[in-house]
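Shown here: the complex without one of its protein chains, the others still in place.
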Amino acid sequence: MPGDLREGRIVIVGASLAGLRAAEKLREEGFTGSLTVVGDEPHPPYDRPPLSKQVLLGMSAAGTTGLPMRRDPDADWRLGVRATGLDPVGRQVLLADGESLPYDRLLVATGTRARPWPQREQAALDGVFTLRTRDDAGRLAERLAAGPRRVLVIGAGFTGSEIASACRERGIEVTVAERGTAPLVGALGGTLAKLAAGLQRAHGVDLRCGVTVTALRGDKAGRFTGANLSDGSHIDADVCVIALGAVRNVEWLADSGLAAGPHGVACDAGCRAFDMYGIVTDDIFVAGDVSRFPHPLFDYQMLSLEHWGNAVAQAEVAAHNMVSPGPPRRPHLAVPVFWSSQFGVNIKSVGVPTYSDQVVIAQGSLSERRLVAVYGYRGRITAAVTVNMAKWLEYYQELIETAAPFPPTPGAADGHPLVTEFALPSDVPDPQGLSHGPTVALTGHLPDRRLAVVRPAG
Amino acid sequence: MRLVVDLTRCQAYAQCVFLAPRMFELHGEEALLYRQEVPEDQLERVRQAAAACPVQAILVGEAVSAGAR
């Protein structure tokens, strides 16, 4: 490694939120060498959360969600070209256009993509969409603006629910099909999932839970016309959105020898990638949705997150560590936080709600649709979720960070004594039984040594 | 110019909606939606909103230009 870490060649693979923030942070930390950012989409970094909200509502055009820079990172942007391989010995990133990019240090920030509908021919029907990219959102928004008779959303995780919410706000009929017992159950557990189901129905969503979609149907012209459900029923619709969660973009690392698997690329608390033998690398760092990192608050299990805030925080730690030798390096210890706005409510979460055995409603109530739910695992607080009560969240974050006992001390002014003192099972289902993937997952203690990279057939 | 709100930090104080109501909206009591593209005539208001945000969650700046390479 060169003597001065503020010089040399840094390549960032991934030109979205984590890639941009890392690039800015590298410059802020005094990196003066060459900086190259590779992105497979042709667009400069843009913000994804608005794609399932403002863009579908018609508030913002898909092309306007470009992320503002904190500072110009003075980078060479290689956009519209995919990274296809990594040679960690020769220190080169291989690109789809045949070029190879030499590096001294590398940041892997390739994120995720939408999990596709497994039946290829059905997925190719006109009117069947996934929603991950700006182009996806633009096409879907256009279709919604044309006034479809009914939209079918498959999967009731956060993205699927937000899409359904946008449809209803636009006055479009929508059916949501979810294999689990309720929307958001994989992320929030059974108690709040009931609230989510109530919200959807109150807003006129035709919500079908406990069913799977067995086939998408099309007409002779190849247009989507509806779907068959496992309960024998049929849905007629002219738009279908597949919201089955995300797939980590790790295939390009299949031959790299890194610990890259379906849950992402394993790294240490300082964002340094592990290789397949569990040895930490010196020159390859990981940040954002594609990473899998150990967290002390969750027994050092490896966390996989698809959270905006994590992408920013981890990118900054990775960038700092890429230009800092030894002791000044920092750990990435941020407590996971995410939000979702749907059906006129704001849901915010801190910690890992699925890392729980019990839950209490500490403030507010389910009936008001304003509440704070606090989650505990073996007697300590591990997460809190607010519904339209975001101003209280940082109090509970403090409790999580200090491993405060569960249930929390009662006595909140707006707590209901008979409720706050009785913890319920948190009722977190096995993600295998859900249509939607959880956006946060604890994935055990070991870097994935089996290199179980899923390769699409063909 | 572009803007982004760090909704991880946002606690729905809605100061931005008061100060730049054409750029920021509340859907219900707390769900904040905003327009990313800042037209010239809204820039001053957006800067006021960014300064006023009690949790300093609003970032205004140039986007990476589309022709970047």
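Read from first to last, the chains carry the letters A and B; within each, the first residue is number 1.
Definition applied: a residue touches a chain if its C-beta (ideal position, glycine included) is under 8 Å from a C-beta of that chain, and two chains touch if they have at least 3 such contacts.
Definition applied: contacts and distances are computed from a predicted model.
Student: Among "Sodium:solute symporter", "Cytochrome P450", "Putative spermidine/putrescine transport system permease protein" or "CO/xanthine dehydrogenase Mo-binding subunit", go ahead and choose the protein name stored in UniProt for the chain not displayed.
Tutor: "Cytochrome P450"
Student: Out of B:Val4, B:Ala20, B:Val38 or B:Val64, which residue would touch the omitted chain in the full complex?
Tutor: Among B:Val4, B:Ala20, B:Val38 or B:Val64, only B:Ala20 touches the chain that is not shown.
Student: Which parts of chain B face the unshown chain closely enough to count as touching?
Tutor: Given the touch definition above, chain B has residues 13-15, 17-22, 25-29, 45, 47-48, 51-52, 54-56 touching the missing chain.
Student: Which chain A residues would touch the chain omitted from the figure, given the whole complex?
Tutor: On the side of chain A, residues 362-364, 368, 370, 372, 391-392, 394-395, 398, 409-415 touch the unshown chain.
Everything that follows uses one rule, which is that only the chains that are shown with their structure count from here on.
Student: So the centre of each chain is just the mean of its C-alpha atoms; given that, what is the distance between chain A and chain B in Å?
Tutor: Their C-alpha centroids are separated by 22 Å.
Student: Which residues, counting only chain A, touch chain B once they are in their complex?
Tutor: Counting only chain A, the residues touching chain B are 20, 43-47, 49-50, 53-54, 57, 59-61, 64-70, 72, 75-79, 169, 307-309, 312, 337-339, 341-346, 370, 388, 390-391, 393-394.
Student: Sort out for me which residues of chain B touch chain A in the complex.
Tutor: Counting only chain B, the residues touching chain A are 1-4, 6-13, 25, 27-37, 59-66, 68-69.
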